[in-house]
Structures are given as structure tokens and as C-alpha cells.
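What you see is the complex with one protein chain gone and the rest in place.
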Amino acid sequence: MRTSWMVTVGQRLLEALPTLFGIILVTFVLTRSLPGDPAVYFAGPAADAQSIAETRASMGLDQPLPVQFGRYVQNLAQGDWGVSHNTGRPVIEELGRRLPASLELTLLGLLLSMAAAIPLGVLAATRPNSLVDHACRVVVTAGVSMPVFFTGLLLVYVFYYQLGWAPSPLGRLSFMYIEPPKVTGLYLVDSLLAGDFEVFRAALGQIALPAITLALFAMAPIARMTRAAMLGVLGSDYIRTAKASGLAPHTVLFTYALRNALLPVLTTLGMVFSFLLGANVLVEKVFSWPGIGSFAIEALVASDYAAVQGFVLSMALLFVSLNLIIDLLYTLIDPRAGGEAT
Amino acid sequence: MERRKFLKGAALAAGSAGVLPFLKYIPAAEASSRNAVLVVCVGSGPNSMDIHRVGSNRESYQISVNLYDRLVTHGRRELEDGTFAYDSTVLEPELAESWEFAEDGMSVDFKLRKDATFWDGKPVTAHDVKWSFDRAVGIGGFPTVQMRAGSLEKPEQFIVVDDHTFRIEFLRKSKLTMPDLAVPIPIIINSEVAKQHATDSDPWAAEYLHRTPAGGGAFKLGGWQSGEQVVYERFDDWKSGPLPEVRRVVIREVPSASTRRALVERGDVDVSLDLPPRDAADMAAAGRVRVASVPVENTVHGLGLNMNFEPFRDKRVRQAIAYAIPYQQIFEAAAYEQGLPLYGADSFDPSSIDWPQPFPYNTDYDKSRELLAEAGYADGFQVPLSMSLGLAQWMEPTCLLIQEGLNRIGIRTSIDKIPGANWRSRSLVEKELDLHLTHFGGWLNYPEYYFFWQYVHGHLFNSMNYKNEEIEALVDETLHMEVDHPDYEPKLKRMIEIAMDEVPMIPIWQPSLDVAMQQNIEGYEHWFHRQLDCRTLTKA
Partner (left out) sequence: MNAVATLRHTRYVLGENPLTVVAFSLFALIVTVAIFGPWIAPYDPIASSASRLQPPSWDHWFGTDHLGRDVFSRVIVATRLDLFIAVSAVALSFVVGSILGCLAGFFGGWTDRIISRCIDTIMAFPLFVLAMGIVAVLGNSVENIIYATAIINLPFYARVARAEISVRRKAGFAAAAKVAGNSDLRVLSMHLYPNILPQMMVQLSLNMGWAILNAAGLSFIGLGVVPPTPEWGIMVAEGAEYIVSGQWWLVFFPGAALMLAVFCFNMMGDGLRDLIDPRRRT
């Protein structure tokens, strides 16, 4: 059992390689076809033709595309992700600094969302078409119907500007606190590890509004998938049998039904996560959150090739590993799906 | 634990505990020095600590202004509303305590302050100045172009006479040379530190100075997280001017304009920059915070007509368009009446050499249709109207209103929003946009300097591809000419007269630089480089 599981892991890792290559290629092509000449942008406001040419040469943009691509892949293989022209720092350093910020926000958003949405979904499925069901539906739909930047601004307006409950939306930590010693890069976790509750509280205060913004947005797919899956499972023959055989409704619901219903929910979670990372871009912009999303927007606007590529590549790595985990969990929960690769 | 305590101590900071909610935890006893910290929020921050670096953004200029010294600076003058602004006509000592021109007027000797040191305690010498100037003219890109504008082109021009005497030999006599020494480019860098980090492939230590400033300005770098914040700490041994009263400046990036407004209105920050005109106008009217609003000298927001587009070659078409722009509506809806209108003058004959000055056009659709019919375009034509996405705040409403106005005379436009990165290359370098908004501002406050960049064919800001030999000859003759020369004024008037009559660029308004600050902030000074000079700010 264990060895076959290891084989599956290895196989999935190998299968991820072409995806990664595809990503590198697609990103390279996409970034190079971005309109705008980065050399002109970076040469500054009063540059002339000569200084633009100098800039272009110093950025290596005067080489033919295949040469640029070859050099890029070669550098990647050596762990060199290039230098962001926009910030002048190695891309890997920028990402290392910003990725935890985005991850912390996204994960907290996802957790909050799951904590609210899965119970709502189950609740709705156990009493389909009741008032409760309709209320659940209205709540989650309201969340997903509002653009995140709008929700974010609204929350800032109400909780910061009007009520004064939330701290000013100035990033991860207001400037009088120093960041906790870096272990995971997630301030909430690190501050707890350091036993520093004051910083924890401050970080929590900062992250609350953006995380709620994201959570509101992500509730709908999770709740709806939970509800749909639960309904499907609850209507199935084996649940009817279980019920008929006199098992307690509680046992039926959680041991049999929910376990099976989690399957499609799990598939959805992967998508929701990727979806949230995208929505993050807008939320980060509203809350001045120093994550990779805002980094990517700036890089895209400035045609900062190395930064855009690095951003996408790190996302890809993240996503491929996430997918792998989901796939493996999937095989654990549903033995039917496991055998297909053999 | 220890580190946080330190920070709290250092940040003791930070401003009145009552006003700034960040500071809830500051003990009351330590709050005595609360006026020593200034909190500023900006739309975007610097991407480099080195203004000479390729790709340094406009926001990086603030580093040059606050962390480095130049040889000279400008005096200040008080405007009618009590706001201070730099005085382009007066040069004052900064690192140089005095200067003297040679008898033939072809060189100038600067006497450097003998007590001035860099942050590391090393005295500032003429060698540092020479190295820094050599770097500015040799590193290429924007710094080199800007130095050239002041006829500062070759390292041979910069001579170390002795440790505290630095000479510049002129290539030509030009009135632009001295003011060009007060722009953010010719900063004095600690050359010994820089040289230690220079390599064969990087002789100017660009890699090092990009992250680590090495200067002797009024502030040192306290910390920089790109994309988040910059912190300045006062350099207590600064000698090149009155020691700043604030000990520490925290500059936070807040991309959302409405959040920036909320922060300053709520009293969470002391100064808020990058305000959209509407917010500036609203806050000025509400009166809770002080809004300093100063028209930016030598700057025009206008509409460029590209000569490559057939109909625009006809002067009558250009004038027809100038008569079809709903100026007043634009000034109200896009500029919120911040700045100065550049339309509605009485005469095509300029009465002064002020620049920019109102052009003799106003909204007159009948006249416009008449001119268009005369030119043979009675039925109008179709043309894209381009704007930059990065400047959508004012460009979008402007474009929409222009579109509406032109529609009334039969010119149909489609609005083309161009992402910030492409805007420069397409409008200024390729010069391929037929009808587009322009927003050039010249650092050196001379009309002919403006004309040099925007009205001379082939020059960067001539996005209209406009060519007029008379203007070019006039620019050539006046660019380096002293302003008290008897020919100067008539030539300038002629130049402006041509621009008014030919209108390759239709001025709409002169924008203002708006800065919102708490009532207890004093000493704000408006600068042509549009950066916040933290050295003069005080907090009561």
C-alpha cells in the first residue's frame, strides 16, 4: 500500500514536469508579447534614442527571442530567477519576501470561508428548500455577487472610516511594530511561536478586513459544492440503506454522507485557492497588502519580464504541489479514483 | 523582544499618541518627543535608492532630495495663500558655501563647506563631487540627458582644484548650467564608500548604491521595504542647511487614493501625497486638513495633434479642434478647478512671456465647424483619442469630454486607453498617436526650455511630430541666452505667438501639485520636482 502510494507521488511529480515547462514557455511568450518597450520605460522620463539603446543592451533585450529564452531557462536551472528591473532586486528575493504575505492572507481567507461555508452547505442540504436553505443561499450569493475591491472598500469605509474599529489599511503591520522573527513568514504564526501576543493582535487586526473580504467571496463555491454534493449523497441508495438500517441520523450525516460529499468539495478547494490568489491581486491593491499580487500588477504594467515570469513560476510551483496534495487526498478518500493510472 | 523595545523607543515617536492610533502603546512619559516623527502616505514609493540607476522611477527622486546634498539649492518665496514655493530665480548655497565665476565667465569655482561630512563621518571633498558628477554624465540614460541640458557633458569639465574647491569649466555660456545643478540629479555621493563596491563590470557601484545610499544629506536611510515603506532618520551632523526638526520620517505606500484621503482626514497620517484633484478640492473646501495647492511651473496638460495624421497637417483643422473643446467643463470635471486654465485669452498676440499662459481659444462650435468646412472636412473624420491608463484620474474625464465636443463638429473619436508601460514608448518614442493627451513639464523654469523639449522636431516630448523652422531657430538662439538680453523677450513672444496660431498642442490647463497635511504641519515647500522635501517640515 505504502509503496504504491509512493509510486503515485513519484508519477504525479513526473507528470508535473511538462506542465512546468509549458508554463515557462507560455509565460515567456506572453510576457514578450506584452505591448510596450521595457527599455523605453526604464530609460527614464527624458531619455533619448541613444540612452534607450544603451538601456536595451544592458537588459539583454537586443538578443533574438530564442537566445533570450535559452538564457532564461539556463539561468532558472541554476536557481537564478533574474533581477526585477522594476525593483532592481533578484526576483527570488522579492518573491520570498512577498509570498508569505499573500499566502497568509489567502489561507486565512480560505479557512474563514470554509469554517462558514461547509456548515452552511450541510445545513442547507439537510433541509433542502426550507427557509434555512434559502437564507444560506442568499448569504453566500450576496458574498460572491460583490466585486472584491468593492467589498474591501466598503469594509474599510464602514469599519475604519465610519466606526473606527479596524486599524488603518496600511499593510501587514503598523509601523511601530517590528515583524516577528521569521520562521514561516506568516506573521500570525511567527508571532505566536515567539510568544508575542501584542504583535499577534496587531497583525490580526491588520489582516482581518482583507481576509474577511476574501472569505466572503470564496464562500459561495464551497457552500454550493458542499450542498450539491451532500444532496447527491443524501439521495443515494447507500444512505437510504444506512438510514433504513436504523443508524443514528448524526452518524449517517457525518460519517457516511459528509465523507463522501467532501470529494467534489476537495476538487473545488484547489480551484477556489487559485481563484482566491487571483482575487488577492485586487484585495492587495485595496489594502496596500505587500503580497505578490500587487507585485505582479506593477510588474505587468511595467513589462518587467523577469518579475512576471518569476511570479507565474512560483504560482505554478505552488499550484502543482497543491494539486498533488489534493490528488493524493482524493485517492485516500475515494478508492475508486485511485486505480486509473495503473 | 529586545528589538521591539528598541523600535518603540526609537519610534517614541511617532507623533501625538492621541492623533496616531498606531501609537496606543507608547507610554505617556515618552510622548514628549512625539513631534519628532512625521508619517507620510504616498500612492507609490521609490524603486531605488539611486536616482542615477536605469529604471529608477519618479518616486525615487525623493531619496535624492532628502538623503543627498547638491552643491546649490533654490531660495524660497511665499505665495499669496501663505504656502512656500521654491524660487527658480534665486540660487542658494547647499553643500557649496559660495561660488565665483571666472573673469571670462567660462568656469565657476565652488567653495565646499569645510565642516560637512558624510554619514560615516568622512569629510566631503571636491573629489567626491568630481566622482559624483563624472558618474552622472557617464552612467548613461536619464541622468546623462539631464546633465547635458545644463551643458554638463564631459568628465573633463569637472576639476578638483583642492580638497574644498571644485571647478566646472563650461562648454558654452548657458543660463541653464547653474539651475541644472539644483535639480535632483547632480547629488554628491560618498565616493570612497562607492568605490569600495565598484567592480570592473560595475564601475559606478550601481548595484550597491541602488540598495544602500551613501551620502551626507539631512536624512539617512532608516529602512526600505520596496513596495511598502521608506524610513528616514535625521543625520544630526548635517551642515548644509538648518537641521530638520523631525527626527524620523515614515513614508508608507497606500495605492488606493480614497484610503489616502481617509488616512489624512482621520488624522492617521501627517501628510498625504498623490491626491486626485477632486479629493484635494473637497478637502480644501472642508477645511479640516490643510491642502497646499500650487500650480506646477512650466507644465501643461494639453491635447496633442500628430502631424502624421493627414487632416491635422492643416492649421485650420487644428484650430477647429481648439475651438471644439469644452474647456470649462474639463477644468471643472477633470481638474476640479485645481490649477490654472489655459484658454480664453483675448488676443493671438501674447502680452507677456509667461509660460504657460492662456491660449486665445474658447468653446465655439460654430467657428469650429466653419474652419473645418474651410479645410474641406465639413463631414468630419474618424480618429482614435489616446490616453494613459496610469493617468486615468484626470485623462479619462478629459478624454470623454473632448470626445463629446469633437462629436458635435463631426469628428468621431474612439478612446484608446494605453497601459502605463506603453504610454511612453507609443506617445513619446514612436510618436505614433494621432490625437492624444500631453502632460510635459520642464524642470528648468524657462519657456524656451519647454519649447526645446516639446516644439523641436524629433525631441522626446514633441509627440506631435511638429516641425517649424522658425521655432527651432528661436529655441536655438534663446536656449542659452541670458534673460536680460534685449533680444530675449521679443524672440520668446514670437515663439509663443507661433505656438498659439499653429496649435500643434492645445493647452487646456496648468495642473497643480496638491498636498494634504494636518493643521500642525508647518514649513511645507513646493518644488518643481514635485517631491516632498522633508527637511523643512515641522510638526507643532
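General observations
All chains are identified by letter, namely A and B, in their written order; residue positions are counted from 1 within each chain.
The working rule: a residue touches a chain if its C-beta (ideal position, glycine included) is under 8 Å from a C-beta of that chain, and two chains touch if they have at least 3 such contacts.
Source: prediction; values computed, not measured.
Of the listed positions A:R89, A:R137 or A:K243, the one in contact with the omitted chain in the full complex is A:R137.
Only one of the listed residues, B:V65, B:L371 or B:L400, touches the absent chain: B:L400. Although one chain is not drawn, the whole complex shows that of A:L107, A:L247 or A:I297 it is A:I297 that touches it. Looking at A:V26, A:L111, A:V183 or A:A248, the residue that reaches the missing chain in the full complex is A:V26.
Against the chain not shown here, chain B presents residues 257-259, 261-262, 276, 278-279, 282, 329, 332-333, 389, 392, 396-397, 399-401, 403-404, 414-417, 419. In the full complex, chain A contacts the hidden chain through residues 15-16, 18-19, 22-23, 26, 30-31, 33-35, 129, 134, 137-138, 141-142, 144-150, 153-154, 157, 161, 220-221, 224-225, 228, 232, 235, 264, 267, 271, 274-275, 277-282, 285, 293, 296-297, 300, 308, 311-312, 315-316, 319-320, 323, 334, 336-337, 340.
The criterion applied here is as follows: only the chains that are shown with their structure count from here on.
Per-chain Cα centroids separate chain A from chain B by 39 Å. Against chain B, in their complex, chain A makes its touches with residues 34-38, 40-49, 51-52, 54-55, 58, 85-89, 94, 97-98, 153, 156-157, 160-161, 164, 167-171, 174-178, 196, 198-199, 285-286, 288, 290, 294-295, 298, 301-303. In the complex of the two chains, the chain B residues touching chain A come out as 1, 3-4, 7-8, 11, 13-14, 21-23, 25-26, 39, 41, 47-48, 53-56, 58, 140-142, 144-146, 149, 210-211, 225-229, 231, 250, 252-256, 258-259, 262-263, 266, 268-269, 389-390, 419-422, 424-426, 428-429, 453, 460.
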